[in-house]
Every structure is written in structure tokens, then in C-alpha cells.
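Sending over a structure as C-alpha cells; questions will come in a sec.
As you look at this complex, bear in mind that one protein chain is not there, while each of the others sits in place.
Then we have chain A:
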């Protein structure tokens, strides 16, 4: 059973804007899922709907098998949320702020747990500081500490590394890896493709309120292992010659360019054979060019391709 199950969820805000257009998503226990998507794609709206910040307009969301609307207590107990915005009360001290988050979930006071969380996030020295005395990166970590204070089984990180320097970002990845080791399921949103590549098990792409793809990172990487060979022709052709039907070819640029995609990891790329077949078909070449597609390309294509 997936730990989070989003079923046909739509969300229309009071303004009439539809931010989610029928989202389906299943997240397995213990995995790290990265949600990639451009600004305004609906990432935060999706997370907010799961965590109880907004009410979905239709559809159903289960966390740990509990409906987040009708059984919100059981569902929310499992969830930790780190919001995108640095929402902290400026005058509240760090330590008590983290203890507050724990109490809010109905758990008894546990100074040892609070200390452990603060140490894990290198905030122990700052435990008596007020929120407004912290740097942006520290505030981000306080938000994570607050979310971890009640020992959630599912952690949502909404752009945890936005505005965080490289070193801190690596620290954050370490924390995420440590949590995964403890069996916590992690859903994070990000604009950084390297980040998704570095820590995620699966990658989901969302744009315009719809999930375009959810795939194992390894599979995506395999797709990335594909290369394109562009063959620019001297004379345009109307159609791909029948002699070349056996190849995975695409005609574009008004018949001037043939694109051949192939797998770099397989034994034979088929390029040599293709080139001689091209010649046999009577096509003369002007230029050749190869290109490797990256996750970024896949992402951009996916987002652009949409009608």
C-alpha cells in the first residue's frame, strides 16, 4: 500500500483559478520523490492539499490509508511539513519554537528529542536565539527542525534548498539521506534538476496543474543515456526514404534534417550502417552533429510539448 495516495485531485481557488487539474500520484513508503516543475505549476498547492493547508475541490487523498479530510487527525500525525516560505514568528526563541511544534501534535514534552533534532540541523548553539536573529539558511533549518520535532513518517520539503548556499545544500542532502535511512518517506519540490538527480529515487514532473510523468530516476537516466544524431541534408526530402524505414528516424526542419536517436550504452549504435544506407539512398550530407539529452532537456521538452 502506498503511504501517500492522491486520487483525481483538483483544486480551484476562490479566485476561480484551477491550480490542480486531476492529479494522481502514489508515493511508496521509504522513497524520496522529487517533484520538478516550473513556477506556478501547482507543487505547493499539491503539498498544501495533502497537508491540510488547503481543501481540495474534488478527489481524495490518503496518507497512511487515512483520508486527509475525514480522518485528518490520523493522517496529519504522520506528516511533517516544511513550507516554501520562511514563515517564523520573529520574536519566538528557536528551542521553544521547536518544542511548540511537537506539542501541537499532541506529543509529550521531550527535551532530549528536541535537542537531538536541533543538533542534527546544527542549530543547538542557536537554541536561545530569536527567529529574527537568524540567517535565511538557519531559518530554513529551523523549519525543518519544527517539522521533525514530532517524528513524522512522511516529510514534505517545499523547495528546501531555495536560497541556500552550496555547502548548506550538501548538508541538507545529508540530512535527507539520514532521514531516508531511518525510513522516513520524503517528498521534495525543487527547481534544481541536479538536486533531484542527486537525492531522489523517483522524479515527478508537474506543469500547469498536471503530473506529466513520474519515473524511477534510473529509468530517466537511461533515457538520458540516449543521444541524437542530426543529419543535415544538402537537398530537402519530402519523406523518409523507404530504404531507411528500419531506423528510428525523425524528419524535421522542412525536410532538411534527419534525427536519429540511439542508445550509447548498447553495443552497436548503428551509425556506420545508417551513414552507408543514407549514401545508398542517394542523400548527400551537409553536416552531422550529435547531442546528449539531459534530464533538463527531458524536463523542458515535457513542459513545452503540452498543447
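Just so it is clear, a contact is a pair of C-beta atoms (placed from the backbone, for glycine too) under 8 Å apart; a residue touches a chain by one contact, two chains touch by 3 or more; residues count from 1.
Following the convention adopted for this analysis, contacts and distances are computed from a predicted model.
Set against the options "Formate dehydrogenase major subunit", "Transport permease protein", "Probable DNA metabolism protein" or "2-oxoglutarate ferredoxin oxidoreductase subunit gamma", the UniProt name belonging to the omitted chain is "Transport permease protein". Across the entire complex, the residue among A:54, A:210 or A:269 in touch with the chain not shown is A:54.
Note on the undisplayed chain: of the listed residues A:59, A:103, A:241 or A:270, the one touching it is A:103.
In the complete assembly, the contact with the undisplayed chain comes from A:81, out of A:4, A:36 or A:81. Residues of chain A in contact with the chain left out of this view: 13-14, 51-55, 72-77, 79, 81, 83, 85, 87-92, 96, 100-101, 103-108, 146.
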